[in-house]
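With one protein chain held back, the other chains of the complex are shown just where they sit.
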Amino acid sequence: MSQNILSAQPRLNPDDFLPATAEEKQSLEFMRPSVSFWKDGFNRLRKNKVAMVSFWVIIVVMIFAFVVPSFYPYQYAQQIRGSERLAPMQYSELEKAAIAAGQSVFPHFLGTDKLGRDYAIRVMMGSRVSLLVGLVATAIVLVIGSIYGSIAAYFGGWTDLIMMRIVDIIYTIPDILLIVLLSFALKSPLSGLAELPGWKWVNTVGVNLISIFVVFALLYWVSMARIVRGQILQLKEQEYVTAARALGASNRRIIKKHLLTNMIGTLIVTTTLQIPSAIFTESFLSFLGLGVAVPMPSLGSLASDAISGLQTYPYLLFAPSILISLIILSFNLLGDGLRDAFDPKLKD
Amino acid sequence: MNRYILKRILFGVLTLFIVATLTFVLMQQVPGGPFVAEKSISAAAMQAMRQKYGLDKPLIVQYWNYMTNALHGDFGLSLKERGRTVAEIIATKFPVSARIGGISILLALALGIPLGCIAAMNRGKAVDNVIIVFSTMGIAVPSFVICTVLMYFFGVKLGWLPTYGLTSWKNYIMPVMALAFYPTSYIARQMRSSMLDVLGQDYMRTAKAKGLSENKILYKHALRNAILPIITYVGPLIAYTLTGSFVVEKVFTIPGLGGEFVSSILNQDYMVIMGTTIFLAALIIFMNVIVDIGYTIADPRIKLK
Partner (left out) sequence: MTEQMNHEKYLVSIEHERLSFFTPVGEVKALNDVSLHVSPGEILGIVGESGSGKSVTSYSLMGLTAYPGRIIGGDLWFNGHHINDMTEKQFQKMRGSEIAIIFQDPMTSLNPVYTIGNQIREVIMLHTNKNKQEANERAKELLTLVGINEPDKRLKQYPYELSGGMRQRVMIAIALACEPKLLIADEPTTALDVTIQAQILELMMELKKKLGMAIIMITHDLGIVASMCDRIAVMYAGHIVESGTTDEIFYQPKHEYTKGLLRSIPRLDSESHTKLVPIEGQPVDLLNPPKGCPFAPRCRACMKVCLREMPPVTTFSDTHYTQCWLNQKNEAEGAAQGGDAK
């Protein structure tokens, strides 16, 4: 047939010039399998080592804060005579005598404080308080913020305008000042409330903590509201909402199926990043003495108490400091990781 | 543009008014007034005190008096520090906080901006990673931890720096460092992000295509655009520095307004609390207004709207 080509390129033969079949062509087409949004996101998250480590750190800390104290032989308010100011793993004279007599005394891993309270359990309880405040406050913010933002965005017009003006005003109010003021002002009404039956827990939690929650409920939801509103506004404009409407979908269905699923990614990220901010605020206030009520420990108040003995008992400072930093850092890193995984557009 | 400025200022005034009213209302919640804790006073003496401080008049009158006085800078008398007016207390203590706060803000900008730029320009390399790690830690570690840790190492262990008071310039070092830690890290991160964003823009390509040198491209074209978002952060930065001063002044025993605020709360000196709150709030609110206006001036895109 085609002598010239063949002679010039000996490795060709006549069959090469037959038409290629569909299968032969297909074999070269490379279509990546489509992955669902969640699977894709979680895969990306799993690959992010820093985020995964942070995640496990948070789990471990949670175990220490919520689970271990139930099994721990010491109570956070329990003052042990003669065991004041012990160094980590040190035993008091009384305790040494007890061991010699054959009793087993659980070691003080982090020593004791000036009132003879085991420090390890206090640090664990302190972590519990910090985490609880972080999670509860964030939950409050999430709920109020999302509802407010969704309503404003969905109805638009005057509703939106007025609601967002209110947000602007609240946003400008200096929060810490208000928290401080509020905890001061709420002290007596709340103590009054605590006298009533069924409200005793108010005293354990402490007026200040409740003020923190109140202020979070009053002030901190605004940025969440703005974000939620922004998301919804953006998504509202997207073509697939118009398409769904054109196909006759009801408002509720649109909200549920389209808007929510798309927003959840951003919501998860924002919420995760809100938690360390709440924890920080609580520890900040506890440090100043405006937080939890004694004897309930908070990582902030523990750090504050440790200052006076800094020269001789530095470990009293380091344990809560390291822990609070670790908690906040882990949540931040996890939040960053979540954002990279579920909302890559936000990545730098 | 001017309409915007006016709007912003009015808005600030409105917010301040709300804060002042809120403060006043909240302070009234303390039952029996501020003298309850003083057991050594007879009932008659208490009555005299209340009259002296105008606490026996109806609430509305008190409110009106307070507000009008406040406008003149008269915040009343301190209830715990006899003989001193609140205004006097603020006047003596605020400059101290302002100095420390001001230096730390300048430090944060002077360090944070270049660090962010360097990180962005060396994206992915070792320098970038180091800066990211440090700035991430910097925003996670609470200020009181930094204060106490600094105090422990430099003050107690090494003894290089004094741990309380304000007698020499050395006293300034640790408080300023502690206060600047978070802002520096935050600014570095924002700057990096902003710079990366700018570096990917089309007009950077145009600049290179003209034949400009790398330095020129960076300083003239990139920086000017990248810094704009940072300006918006300066407002909250000032607010942060003010509240950060509460901790710093407590740890390092500095006689500033932040510490005064905290102790007035613990002492229940509610005239001081009110005066300080309003003063600090006014400061924060108006700094935010100024920064907002500054931003609109700096960005030609907004100027023209």
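Labels A and B are assigned to the chains in the order they are written; within every chain, residues are numbered from 1.
Going forward, contacts are C-beta pairs under 8 Å (C-beta built on N, C-alpha and C of every residue); 3 or more make two chains touch, one makes a residue touch a chain.
Please read these numbers as outputs of a predicted model, since none were measured by experiment.
Only one of B:Gln28, B:Gln201, B:Thr232 or B:Asn267 touches the chain withheld from this view, namely B:Gln201. Listed here are the chain A residues that touch the chain not shown: 1-5, 12, 15-20, 24-26, 28-31.
Remark: the residues of chain B touching the chain excluded from display are 201-203, 205-214, 221, 224-225, 228, 299-301, 304.
Note that only the chains that are shown with their structure count from here on.
Chain B meets chain A in the complex at residues 11-12, 14-15, 18-19, 22-23, 26-27, 29-31, 136-137, 139-145, 148-149, 151-152, 156, 192-193, 196-197, 239, 243, 246-247, 250-251, 261-262, 265-266, 268, 273, 277, 280-281, 284-285, 288. Looking at the complex, you find that chain A touches chain B at residues 168-169, 172-174, 176-178, 180-182, 184-189, 276, 280, 283-284, 287-290, 300, 303-304, 306-307, 310-311, 314, 317, 321, 324-325, 328-329, 332-333, 336, 348.
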